[in-house]
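Take a look at the structure set out below.
One protein chain omitted, others in place.
Then we have chain A:
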């Protein structure tokens, strides 16, 4: 196909414009996001020196430790477990809330939606800290119980408190995508189901839930992934009694004496690979239209 010189000039101009638009942002992301991830990958195959200094001797020892020492394996299992639980609870609590919001008249809906959004925008650390005031041994719940003459409870620094904090922190991430899916859902289908004799539950399980599944999947991904790497909630509410992946990585990089960056890098790399697996699964299961 022969292009006129005008068209060719036009094309070249388009090309230059595209490069000018892409270059600054992409360069930044390549240098300060992708390249550092590669650095971590390289670090994970290096040896840690006696004073936490890096020795350029290639080794697989970090990965061997990771998969054989029970304290590390346990941290992975525990993280996957609590992230799964968090996702499940966020779904059970978030779906009905999203349904309630969708059912409201537009003005009310907007306000309710912004109320869900606000926690997403406010400081996570501070919101988790707020639970310390409520759960502490001399905190709100226990002083109230004490005033009523009831025995006090040991609430803070438990795994239950960690789970509570995680669900609390991640709930908005579940509600928003489910809301978006329900907003696109044609509720007349439920009527059609009822006309055909389906019970309310039946209609929910066989019509509404499958058709809003893309929202549920998106919510699950958005809740599960940040929860896997968390270390703040288990430290502030769980009392750092047990280690999750995030706590171990943070300690290996910042707190241990001597630090062990290669092992921390290996932990981070394995975590990323596990999560990329989940993300790929999610992308396989949905089309661009659904997202």
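Structure notes:
In the analysis below, contacts are C-beta pairs under 8 Å (C-beta built on N, C-alpha and C of every residue); 3 or more make two chains touch, one makes a residue touch a chain; residues count from 1.
The criterion applied here is as follows: contacts and distances are computed from a predicted model.
Set against the options "Aldehyde dehydrogenase", "Spermidine/putrescine ABC transporter permease PotC", "AAA family ATPase" or "Cytochrome aa3 subunit 2", the UniProt name belonging to the omitted chain is "Spermidine/putrescine ABC transporter permease PotC".
Checked against the hidden chain, the listed residues A:74, A:122 or A:285 yield one contact partner: A:122.
In the complete assembly, the contact with the undisplayed chain comes from A:114, out of A:64, A:114 or A:145.
Only one of the listed residues, A:82, A:161 or A:236, touches the absent chain: A:236. Residues of chain A in contact with the chain left out of this view: 14, 18, 20-22, 24-26, 28-30, 32-37, 39-40, 43, 93, 96-97, 99-103, 105-106, 109-110, 112-119, 121-127, 129-134, 136, 138-140, 143, 168, 171-172, 176-177, 179-180, 183, 185-188, 190-191, 194, 200, 221-222, 225-226, 228-232, 235-236, 246, 249-250, 253-254, 261, 264-265, 268, 271-272, 275, 279.
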